[in-house]
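Removed from the display is one protein chain of the complex; every other protein chain stays in position.
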Amino acid sequence: MISASSKSFDAAPMIESGPDDDSLLRVSLGPQHPSTHGVFRMNVVLDGETVVSLKPVFGYLHRNHEKIAEGITYLSSMPYTDRLDYICPLSNNWAYAHAVEKLAGLEVPERAQYLRVILAELTRLINHTAFAGFILGDMGAWGSALMYAFRERELILDLFEDLTGARMMANFMRFGGCRNDLPDGWAAQVSRLVDDYGPFLDEMEKLLVGNEILLARTQGIGSLSKETLVNGGISGPMLRAAGVNYDIRKVDPYGIYERFDFRIPLGATGDCYDRIMIRFLEMRESLKILQQALAQLPEGPVIDPKARIRNFKPPVGESYARIEGPKGELGFHLISDGTTKPYRYRIRPPSFINLTLIEDMCLGLDLADVVVILGSVDIVLGEVDR
Amino acid sequence: MTPLLILCPMMILAALGAVWLARPVHAALFLALALALTAVVYLAVGADFIGLVQFMVYVGAVAVLIVFSLLITRPGDEAEELLRRPRSWVTGLACTLPVFAVLVYAASRHTCLPDAAPENPSLSVESFGRVLFTTHAPAVLAVGVLLTAVMIGAALFAKEAHASSHTEPTRKPNTPGDS
Amino acid sequence: MSGFDASHSAAVLWAPECWPRLPQRLVEMLLHFCGAPDWLVTIGGLVAAAGTVVGVFLTGFALLSLIERKTLARIQNRIGPNRAGWFGILQPVADGIKMLTKEDIVPTKAEWFLHLLAPILIVVPSILALGVLPYGREWVPVPLDLGLLFFFAVGTLTELAVFMAGWASGSKFPMLGAMRAISQMVSYELPLMLSALGVIMVSGTLSLPGIVAQQSGFLLGFIPAWNVFTPWGLSAGLVFYIASIAEANRCPFDLPEGESEIVAGHMTEYSGFKYALFFMGEYLGLFAISGLGITLFLGGWQAPFPGLGSVPSWIWFFSKLVVVIFSFLWIRGTFPRVRIDQLMRFAWLCLIPMALLTIPAAGIWHFAGGGLIGWAVTVPMLLVPWVVLTIHYNKRLAPATRTYTFADS
Partner (left out) sequence: MNSSQHPRSRGRWSIPGLGLLKGLAVTAQNMLQSYYRKDRMTTVQYPEQRAPISPNFRNFPFLCYDGSDPVAGLRCTACSICEKECPPQCIYIVLDRDRSGKSLKRPKVFDIDVSVCMNCGICAEVCPFDSIYMDGEYELSTDDRFGGLLFGLDRLSKSAEYHATLRPDQATEVAARRHAEEQKNLAVQAAKAAKLKAEKEKNAPEPSTEGEHA
């Protein structure tokens, strides 16, 4: 019945037709679908509700970011990086600034270093909190967890607004430091927020961690072997949930992360549940980093006085800089030809690369699991499609 | 009498629809309609209990299961093909004609229908239960045994199918396993 | 449902207990004094009675759609609709106008007739089922002898309607939704009916007013003699509650709609007022199934405390309805959705055995007379499966303790 009519249902052609069998149901999940986190599309072939084949289709949110960046000045690309992973713009800022600083050999003053760590860890809090809300939404919990997550995220965004002038599109980091100094009382507000965040995490964990339905939905779902993950270039919490000790803050330290005492939580199985739990544990470590950074925050300038804002021309050369973004390894590769514009500008987006293994994770599972797995990868389409 | 005169033609039409319509889903829905009308006939003649049970079991369970099995088995064009084959006509007639003959014979025995249905006594659950488990106890037991056997068989079949679909190792991309 | 009885005194007519029947009585009176024949008086009264039920529950539907949004909003620390009218009280009206003025889209691949029929068939059984529930001592719209059977019989129509909606839309998400809906409803109808069987056995009747009457009185002077306060009743009531959530397609068993997976399930291709009809069907079904649960297990319109005889009985029914429906909303605001195989396993391996076990327990209770012997036999009998379930859960289903290591280097 389905097969007889299903062919005629295809409004959009399937790019990858998958197995050719009339008894299978081909569903185009997205680009307009409630839980594709934007405009992501998966061509799914179902046997009943079991996934037989899944082909991701990227590019519905492609904005030509890399090519645009080659046509504008170095500084002008900074606000564009906000829009990559719009949940955590400040990490993106940092990764880009880091790459340009490497290229131009700029020094970052102490205070700016601390400020960057504080902002990056706050961003990690935002991302992981929102993640917990989103994945519950993907599982069909009517937005309660999401609203709690956003309630707390809002407080951090308020702080971002006070500091950078915008809640999400921060455009705050500059080559050789940060744009402006802290407003009065900002650091005190952050430490108050950090103190209040622990109880909130307790509350979220109480809501999620022991929930039998959540356990049944996430445990044993979407795990891959360590080898597959490493070969697939997966990074971030998704890799660490499988037990691979790979956190760029530790293995290739940047900024001043060496000065802080924090640990890298590692899971064992790498299923969706571990991915959730790893993020919760990481948030607690982030809180530790934040406390230390706030206590040590020195006085001084926030930007390298040598740094030029206008007519910035890094020397001819090439640089790749990476940071541990909340979603994984976020890298920028720049080639300079000595002019005000980069010759080549390339991003290594963690969401995109983490997403490439989605078919391997979903095969043989239910349609409902696909949504959970997609949620557990934690993608932002702005970064996937760029 | 009047309700019957309205209901019976409708029933016949619905039954014809169930037989004649080419798309299996339409046929199944017409079958459900015919069964529902049968229930209404029971209600109209005052057999409330039988009517409601008929509705619950045949419309609520049997028709739904037929529809569901249509959904999951996907017969494709087989039904239309069967319809075209002359042998199916013969088989169909061979099945229906004796039934029809029996019906005609039964109807001819009672040449005139009673004017009104006898007043049915208010049926208490207790009396119903008593009748079921005393006079008709063997029948109930037999049906129970049969159903249990069927259920166990179904469970075994399901388990076998389940096991065979799970012995297969984790599938690699692009090589869908058989189902 | 006899014709108009002129001997009804004004006092009886105006008593709060009889308020819900006022429209019926007034219409009967009016027709009688206009000199209408008896059958017309009866039919007029019945139409008025049906109108009361439909009116009450359509108002309830409108209110519930608002209350649900407000409650969920509060659970989620939001305010909820508060722009249309005082505290958003006109929001249902605004929604209704919006739904009515929206374009009615029928997909080209749809079977237009079945596509049209499905939303109607969703609403009709819910309204029919609402007709047999006893809302108060004096307010039983249609006191059928076989009320319970009637309720389940018309309830089964919903499955066909959902199937029609899913199939006739000619689209894939509705199709998946219909498949899920049918398998879910067929599976959960069984525990629903089985858990009601115990009540039928103990009360010895299929008539819903009769079942309520059987639950009157108080144990030890203060515990209401509701079925839920017996061991088998509690057990069956729990099964019934869970199964009714599934039967009403509510979270966490809202797989047929499964928003995050299959968009809106069987309603994906509907718009405008047909879409609103699905919601009406869902909410009316929710009222009906909660009302049945109240009738079977929570003593129907019986007062929860002794000495409250002066309060009209229908107030108790509706208070209980509010509590039960609030619990549905609360659950909806908390739980994620289960997966289809988990749903089926839960129904067949947990709920149906539990429901089956309540039947002999109810029988023992019935013949032991509910005294100490009844408690002594049925409590262990019903505790066994819970213990077995807990052991099985912990041994087989519950995950091993997850240990997370911390890399220091």
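Note that the chains are named A, B and C in the order they appear, and that numbering of residues resets to 1 at the start of each chain.
Quick note on the criterion: contacts are C-beta pairs under 8 Å (C-beta built on N, C-alpha and C of every residue); 3 or more make two chains touch, one makes a residue touch a chain.
Since the model is a prediction, treat every value here as computed from it, not as a measurement.
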Shown chains touched by the chain that is not drawn here: A, C
Touching residue (missing chain; options C:24, C:71, C:184 or C:378): C:71
Contacting the left-out chain in the complete assembly, out of C:108, C:310 or C:403: C:403
Touching the absent chain when the full complex is considered, from A:75, A:230 or A:256: A:75
From A:59, A:105 or A:165, residue that would touch the chain that is not displayed: A:165
Residue ranges of chain C at the interface with the undisplayed chain: 71, 74-79, 330-331, 333-335, 389-390, 393-394, 397-399, 401-409
In chain A, positions touching the absent partner: 72-73, 75-80, 82-83, 144, 148, 151, 154-155, 161-166, 169, 171, 179-180, 183, 203, 205-215, 245, 277, 281, 309-310
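Here is the rule we use: only the chains that are shown with their structure count from here on.
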Most distant chain from chain B, judged by the mean position of its C-alpha atoms: A
Computed distance of Cα centres, chain B from chain A, in Å: 56
Centroid spacing, where centroids are CA-atom means, of chain B and chain C in whole angstrom: 28
For chain A paired with chain C, centre-to-centre distance based on mean C-alpha positions, whole Å: 44
Touching two or more other chains - residues of chain A: 2
Where chain B touches two or more other chains at once, by residue number: 25, 71-72
Residue ranges of chain C in contact with chain B within the complex: 114, 144-146, 149-150, 152-157, 159-160, 163-164, 167, 175, 178-179, 182-183, 185-186, 189, 200-201, 204-206
Residue numbers on chain C that touch chain A, as the complex places them: 72, 75-78, 109, 170-173, 175-176, 179-180, 251-252, 254-255, 258-263, 332-342, 397-399, 402-409
Residue numbers on chain A that touch chain C, as the complex places them: 2, 5-6, 8-9, 25-27, 33-35, 46, 49, 136-144, 146-148, 151, 207, 211, 213-217, 219, 243, 245, 247, 250, 263-268, 273-274, 277-278, 281, 366-371
